[in-house]
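Shown here: the complex without one of its protein chains, the others still in place.
Moving on, here comes chain A:
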Amino acid sequence: MEVKQSTCNYCSIGCNLDFYVEDNKIRKIIPTKNHTVNKGFCCIKGLQLNRQESSRRLPLLRGEDGVMREVSWDKAFETFSSRMKEIQNKYGKESVAYLSTAQITTEELALLGFVGRTYMGINGDGNTRLCMATAAVAHNQSFGYDSPPYALKDLELSDTIIFIGANPIVTHPVLWEYAVRNKDAKIISIDPRKSETTIKSDIWIDIKPKSDIRLFYTLANVLIEKNWIDKEYIEKYSEDFQEFKEHVNKYTLDGVEEKTGISKKRVLELAEIIHKGKKVSFWWTMGVNQGYQAVRTAQSIINLAVMTGNIGREGTGANSITGQCNAMGSRLYSNTTCLYGGRNYNNLEDRKEVANILDIDESILPTKPTISYGEIIDRINSGEIKGLWVIATNPRHSSSDNMKFAKAINNLEFLVVQDLYDDTDTAQHCDLFLPSVPGTKKQGTLINTERRLSAVTPVLEREEGELSDYEIFLGIGKALGIEEPLEKWNTPRDAFELIKQFSKGMPGDITGVDYNMIVNSNGVQWPFKKGDRLIEDERRLFEDNKYYTPSGKVKFIYEDIMEIPNPITKEYPYVLNTGRTTVGQWHTQTRTSEIPIVEDASIKQAHLLINVELANQLGIKESDKIIVSAINGEKGRFIAKLSRNVKKYHLFAPIHYIETNALTPSIFDTYSKEPSYKYMPVNIKKVAK
């Protein structure tokens, strides 16, 4: 039996797995022993990657009678090209857009950005907008580059670990293992819900929903007043601290309990824990990222780390845990929110550099970042966008306020879905379906949460007619008439070489990474410049205290705390929070509903966690059917699950069911345009029997 090492393409940890292959079939999957990242362990999803199989080999085209029929790839590419061009000619270039993903390789994302953004001249955003845009913007503004600074190992080296809006026991079990291995650290979880991680933490800070920014500004004020700050670090390596100090001066302990639910005494205790910690690390994820003031909240965490000197040293850091397997690849190399490599669309030197690498005229490169995911849906509903290309994502399910996307589908003249599965909630409505292959049949690179490049190796041979996303993008590009410029993109390896060139001289420079270095290995973290030697396998940024801002200093960024834009009312008196509830189910379940082990352990219907006391008050019993109505006018049917882990007037719904995001709001962070999935006023009613 042949054994081939590859990288799991679910979450951002990037576990490496050994695939045992015989007769072009995966017989078993075992996590790569002694791999730096996952150390011979993984979660159930990785072990079941053999279940990912292409739904079909030939594309499907909807006929005039509404029936989908198989067509050749040539016909599909030609149809894509002619229909999209027709729409662009009729309604303008930007009447076509795409919604993409962080579930495909960096090479594929780069090529899509080349064909879609550069040559079609269209807007195209990724589902990274739904999870990591906030962290990316926070990093860019504070550090000068989208640079998660840590190595996962820092969890093992901390004496104080603070999780904020993060539930790694469920979302990133392998990351949680790092914390478990650290027997000495005090673990603190800040979360309005008593999540699985809070249960296993030493301290649960049970804040009111969306009051985290208030808590962190108050903590900053207390740390300053007590002189529990690292003055030397602040002085030498940061800027705008004085203004920040004046800003947080108004966030005193006096109002903190009313606003956050955390008493003065507990805030003081938390400040003291941070002060006494020698190696304090802060780890945040969706509870922070998916908010209406999310970027500033993330920066309030960065500010705490910087002012206490807890950054750039082992066991420290303001550390954003990434969501999807290639969010980092998408953030830097998809040509959607920045020019390749984290470059600037407005910087002429950057533009020339990229154009030279691609051997194209600089003027055809996009001149601005894409409009956001939410704006694309809005423009479909306003009639400005008529053609949509959806790649490996499922917006009918996962977009916030998802009935808006349901309406958008009806407004489109041409919907193309490119996916592994032809039965996703979005694919069911498309006019053209382009079937792609699973990651087990692809070659490329993923970049994990700690900036580690790791190879996706084709563990299975493709069967005749099967095309990877990379080849589909090439086919579309050629049908659109892009010929010579695509010669530089013949294979994923060619794309990898282009990506390296894009990175040259940037903070994420990977010019020293030979592709063979990331195959059958521990991978390589960026930066890794030409001439660098790989001495340490687990590296963190800012050990030299030099940041990527023009001044070389980290910036304190802050603003006044916003009022909740959609507060609870008498009619909608409960706050709905959303998130993941199982390790086995992945996002919209398109990839995991075919795994029997996972299905056996998953509740089939949409369900809602409701506090026992509230349920009693409302006469709701376990497994009763309830209607949840939200302030956006949408309703959904859920099964009641009585719980003591949500507070009395809070409700929690798993994101794995399409009913949930019908209820989430069309409210976005000002800077990142990431949806505020975690706060929605709702009411509930028991369904009469």
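By our rule, contacts are C-beta pairs under 8 Å (C-beta built on N, C-alpha and C of every residue); 3 or more make two chains touch, one makes a residue touch a chain; residues count from 1.
Here is the rule we use: contacts and distances are computed from a predicted model.
S.K.: One chain is missing here; what is its name in UniProt, given the choices "Phosphate ABC transporter ATP-binding protein", "4Fe-4S dicluster domain-containing protein", "Rod shape-determining protein MreD" or "Transport permease protein"?
M.R.: "4Fe-4S dicluster domain-containing protein"
S.K.: Return the single residue from A:110, A:138 or A:169 that touches the missing chain.
M.R.: Candidates A:110, A:138 or A:169; residue touching the omitted chain: A:169.
S.K.: Pick from A:203, A:224, A:534 or A:603: which residue touches the chain that isn't shown?
M.R.: In the complete complex, the chain left out is touched by residue A:603.
S.K.: Which listed residue (A:116, A:584, A:636 or A:665) would be found touching the missing chain in the intact complex?
M.R.: Reading the full complex, the residue touching the unseen chain is A:584.
S.K.: Tell me which residue among A:42, A:71 or A:420 touches the hidden chain in the full complex.
M.R.: Touches the omitted chain: A:42.
S.K.: Name every residue on chain A in touch with the hidden partner chain.
M.R.: Spelled out for chain A, the touching residues are 27-31, 40-44, 47, 169-170, 173, 176, 180, 196, 199-200, 582-584, 597-598, 600-603, 607, 622-623, 639, 641.
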